[in-house]
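On to chain A.
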Amino acid sequence: MTDQPLLSVQNLSVHFERAPAPAVDGVSFDVRAGECLAIVGESGSGKSVTARTLLGLAPPNAHVSFDALTLLGEPLPSARSRRWRTIRGASIGLVLQDALVSLDPLRPVGREIDDVLRLHTTLTHAQRQQRVLELLDAVGVPNPALRARQRSGELSGGLRQRALIATALAAGPPLIIADEPTTALDVTVQATVLSLLRSLTDTGTAFILITHDLAVVSQVADRVAVMSQGRIVESGETATVLNAPVAFETQQLLASIPVDVPRGVPLRIHERGPTLTTRPQQPVGGSASASAVAAGAPALELTAVSRRYPTRTDEPIQALDRVSLTLDTGTTLGLVGQSGSGKTTIARIALGLETADSGGIRLNGEQWGSLSAHERRPLRHTLGAIYQDPLSSFDPRLTVERILFDALRANVSGETSQLSTVDELLDAVDLPRSLKNRRPLHLSGGQRQRVAIARALAPAPRTLLCDEPVSALDVSTQARVLDLMDDLQRHLGLSYLFISHDLGVIRHMSDTVAVINEGRIVETGLAEEIFTSPKDPYTRSLIAALPRVHGPARALSTPRE
Partner candidate 1 sequence: MTDPSDPTAERLSTRPAARLRSLAWVARRLGGGLFVLWMVATVIFFALRLIPGDPVDAILGGPGSQASAEAVAQIRVEYGLDQPLIVQYFLAMAKLAVADFGTSYALKIAVAPYVLTQLWSTLVLTIASLVVAWVLALALTMVTSGRRGPARAVGSGLELLAAAVPHFWLASLLIIVLSNTLHWLPPISVPGPLGLILPVLTLALPLTGFLGQLMRESLANAYEQPFVVSARARGESEWGVRFRHVLRHAALPGISLSGWAFGSLLSGAVVVETIFARPGLGRTLLSAVSIRDIPVVTAVALLSALTFIIVTVATDAIDRIVDPRVAKQ
Partner candidate 2 sequence: ALLAGCTAATEPAAEPVTGGTLVYATGDAEPGCLDPHVGGNYPQALISTQYIESLVSKNTAGEIIPWLATEWTTSEDGLTWDFTLRDDVTFTDGTPFDAEAVKTNIEHLKDPNTASSTGYLAVGKIDGIDAVESDQVRFTLSTPDSALLESLSQPWVGIQSPAALERDQAINCESPVGTGPFVVTDWVKQQSITLERNENYNSAPEDAEHTGTALLDSLKWRFIPDAATRYAALQSGDVDVIDNAQPNNISSAESDPAIDELNAPRPGASNRIELNSGKAPFDDERVREAFIRAADVSPGIDSLFFGTAERSYSVLSSVEADGISLPDAFAVDQDAANTLLDDAGWDTIDSDGYRTKDGVRLTLDFPISTNQSIPAEQSLFEQIQASAKEVGFEVKLLPTDLSSWYGALFTNEYNLVSAPYTKVGADVLRILYHSDSIIPAPSGYYANLAQLSDPKLDQILTTASQTSDAAERTALYEEAQSIIIDGFYVLPLYDQQNHYLYSTSVEGFRALPTVSAPTFYDAWLND
């Protein structure tokens, strides 16, 4: 092993025009051959900008400065140089963050991979064709011959991610930069992709792995650099950093991971809590679940609900198959399952936005599913909803104040609630009142989700259906929102149907859990029981794939010379 690093970065800064502070601020690090360096940090900390700058692809409105940027001892060329063409793809491969849209949707993926070969190798056309198939096979794409002819829109997210990785690998670059390669993926797919990356480091390829997910880091990285606000606040061996974090930002990141954090324990440290209540410093053992009054009728009850969707030619999709669920008042029912399993359909049926083909739905013990839209209206305010994509659930023309005001007017119960003004609502979700005049588009993801929660609370509902409320958020923001929801539940006695594909989040939030697969509930029960002793094989496979932050990364992977 030579001492010369493969890539060396000295004091890199990137400043955007008109931005108050640099996006990347004096970052320095080295990557050696065969090494995996993880860059972690919360959203907006400058990870992606760093990655793109290393390939000379900083956005046009960015000013880049550095003391040294060298690849194998050679300085990297200046921004507009033609020499980049021989470096990009050939010496450094990049897997972009937005995997789902990083392949040209109008071209077959095979052609996209072929482009790299065409640009950087002297292979003949036939050889390249052959190589494309080999690459697709190598990244674990089944039936490569077919897939190579398909366009990215015809591939699932996991396949797209793998095809994108194949483009980065194609010319066999010594260094690959992978920006959030697993974020958009299901746990099971995520596990597959991670093991693929691991196997590549074994062949001597060096990696820069960018992620905000420390669990992922703990599994693959040799070394880790933690970024915050454009600076590297801590770096070192993975095991050291994760086991004994020095910087506050690292500690915060670690704390934000909900996995294995017991129900009711806040995920954030050092934070001002919601004004409604003082944050309990101790986990309230067993939390709401035990204390939950099972007295009276359940908040929401689905019995043998089925729903089919017709398709044009093929047989109809059985989205739900005799689903029965019970959400007890004041508790949280976690609903977990992979993409397409029918989670959203359940929520929509429960909200009366969709009708079930058969089965019954009761709300607070009353008939609900069989009511007409008109009969439902007076009862609607008892049932609120929070959506995965808050932005699209806001009328873009309305201000936050207007949105909340309209929602308050939906309270037709006549009861006065403690949240009866816009200001009170904003306070309740811990948003500054100054945000009132903004439009949703001008809020950050976390702020938007808080406004969504505030809106859901406005009509004084007793039950909230939350469809993936945090999956669009980064870990730290997610932690804030989860803490808030927890808090509100305790204070207002709300019942939550909490939908997520993230087992960690589900475990942290739920009293009872239902696991859904292909429209069927495969297992229900108390959260602790399901996570500690899953009975259904499907549940077991899910839990096994759940990444956890363990000691040194190598503990999981094969030792390497």
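Heads up, the rule we're going with is that contacts are C-beta pairs under 8 Å (C-beta built on N, C-alpha and C of every residue); 3 or more make two chains touch, one makes a residue touch a chain; residues count from 1.
Selection rule: all candidates are chains of the complex that A comes from, given by their letters.
Here the structure is a predicted model, which is why all the values come from computation and not from measurement.
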**Candidate touching chain A in this complex, from 1 or 2** = 1
**Of all residues in chain A, those that touch candidate 1 in their complex** = 52, 55, 57, 82, 84-90, 93-94, 96-98, 101-107, 112, 115-116, 119-120, 140, 142-143, 146, 150-151, 153-159, 164, 167, 186, 188-189, 192, 312-314, 338-340
